[in-house]
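Missing here is one protein chain; the remaining ones are kept as they sit in the complex.
For chain A:
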Amino acid sequence: MSRWERGSCVLKCLDHWMKGNMAPFCSLARWNYFFLYDGSKVKEEGDPTRAGICYFYPPQTLLDQQELLCGQIAGVVRCISDISASAPALVRLRKLKFAVKVDGEFLWVLGCAVELPDISCKQFLDQLIGVFNFYNGPVSLAYKNCSQEDLRAEWDTFIEQILKNTGDLHKIFSSLWNLDRTQVEPLLLLKAALILQTCQRSPHVLAGCILYKGLIVSTQLPPSLTAKVLIHPAASRHQRRPAGGGGPQERGAALPPNVRIMPVFLTEEEATSLREFPREQAASPAAAPARLQQCSAQQPPHPRSTGAPTDNATGHVEPMAWMLAATPESACPDVAWPDGKGENGHLPGCDLENVKPAKLHSPPRDEGPGLGSSLVKELHLPWGEEEPDLSAIHIPEAQETETSSGYFALPSTGAPDGGGPCFEEFVRDSGDPAPESRDAPPVVMAISSVLSPSTPEMLSQNGALEQHDDLPGDSSQAPFPREDHLPGRTSRPRSWPCSDLRQRGTALPEGEQGVERSVGAHDSCSAPGGSALPESQDDNGPSADRRDPGLAPASCMGLVPTNLYTHSVNGLVLSLLAEEPLRGDDAAIEEVYHSSLASLNGLEVHLKETLPKDAAASPSRTYNFTHYDRIQNVLTANLPQTATPQDRRFLRAVSLMHSDFAQLPALYEMTVRNASTAVYACCSPAQETYFQQLAAAARSSGFPSPQDGAFSLPGKARQKLLKHGVNLL
């Protein structure tokens, strides 16, 4: 439009402006397009564009329209790649924006409404691709091995689930769907975590997560993996042959009821991160249970309500931990604790005084395999007021051990490259602003801080480096020294060179007694018929062989075949990632199944009973807030399902500010205000928090004035959000 036309259309422009202004913030809630296009099928002049369309959403789009979008965007992407030597990641139109990913000849494109921040649009596409690759392997192989119809059904299922479960806020942050932890009894969260740990002790199992009605109850997986497990493939999926993975594994026995095992594909980073921390256990057997405890304890059981039993705790762990997370260098000196001693030399004492008595005084008294549940009581009870009979277990130095729980983040922050998941978990823990975040027993943390060396230097000092090297990739077979407390348990035995362990034991004088005990017990129970990793691979030789042809291409595409074991009990789903041999190992499957069945049933019943039916926010809401955990990628918010105009203003501001927080790393606080609302936001490396008051503020002029309510928002946010477990101090 020329300037002149503009001039004559001023009034129209103003109308348009106003309309734009009043437009509801709702188009965010849908995706416009998603498609996968195979450029290799459209090479010649005469090739129809439709030949290259592998999948198109929404499916009812006219074929002409599909061809138009695919053809044009593919052409533009090629052209831009030519000029810039890198493909466009985002193509924006006036009313649509497309996130684009080029994968060889394949082109993935997701079209969203322009209101959605660029970064979220890209993350969504990544998530979709991730889910597809997870269940189907590399896209080129998937389309080679499976029919387009099957894969179309697969896509439809993924997209339907994502669209059904993704609210506006989830879209903005592309966050995981998590259970509102304030609505759940913290003990149940801990129980879920313990179920996962129990399963982890079964052979082949790497890590897992528990979902209830599609929401995360507890997870041991990094957020990117949890996101994939959250989405179920089409029902017929597991009967199909895997695309890039192994050949059929003829199973002798049928799977237990409600259990499915399907081949899935991890990215190399994911595989490394999953396998990494059990290997650390191997290097330091005495620490294994502690590490397990630690990992699960840090992630899920963070009840964010002030009602949590551990509310008496102070938040003093947190500022320090933040600092640590932000400045890894400062952590380095501590990483090198040469003898596994805490700085104050106090922690090992803790271990001896508190953990051991706990073990001794509370023998497992639950149903069969209930290591998990017994541990729940053992470990949690110091805070659990419900069962006073065990409150005799006195933890004298709770404060100190809390402090140390900040320290135990150090080893992994010092080794960020090797620390994969641990690093994340540590940051997660330390970065969590919720004061209740340490309801995992500090005792256990103390042990871990002492006994879980994760750096090579540490290992070599302990004389255990050789062992570490000898057992590469031995992940599923981690030893569990404390199994001696569960004599009834039949686990696959393992063998460990005692000398190594003893050596390490002596290297840890403070913890010696405990370590020795564990080691001895472990040896005795694992001695017969032990199978270290090389053997177990031999055992599964045939299946490994069968896998080979498929494995090679998958691996070279950066994907690692793995198994996903899922066990659903009504709304509750236990998902475990396991090494491939699990599929062929009936005994191991039985073990996982039986070790978790009872607890899962119990957990399901409890969750059903305790979770409120209607999660609608209370009508007396006087403010909106959103707290985003950047590490775990989960949200806490109090927005209702149906957004009011004021809520939409909040969402609009949140999406803008979230983009800026992502782009400007030094930005840590923002207040934005227009005529009808003011929104305050702050962020740290670990979290982002947004706050809006709903009460209609007195209209101001916009002239800088200290009386302006917008500038008192930070104080109000600090005060109001405390009760949601969000600490902005």
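Basically, contacts are C-beta pairs under 8 Å (C-beta built on N, C-alpha and C of every residue); 3 or more make two chains touch, one makes a residue touch a chain; residues count from 1.
Here, contacts and distances are computed from a predicted model.
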With one chain of the assembly withheld, which option in "hydroxymethylglutaryl-CoA lyase", "Proteasome subunit beta", "60S ribosomal protein L14-2" or "HPS1 biosis of lysosomal organelles complex 3 subunit 1" matches that chain's UniProt protein name?
-> "HPS1 biosis of lysosomal organelles complex 3 subunit 1"
Taking the entire complex into account, which one of A:141, A:710 or A:726 touches the absent chain?
-> A:710
Please pick, from A:60, A:86 or A:641, the residue that touches the omitted chain in the full complex.
-> A:86
Spell out, residue by residue, where the missing chain touches chain A.
-> 1-5, 7-8, 10, 13-14, 17-18, 20-21, 23, 68-69, 72, 75-76, 78-80, 82-84, 86-96, 114, 118, 652-653, 656, 660, 664, 666-676, 678, 699-706, 708, 710-711, 714
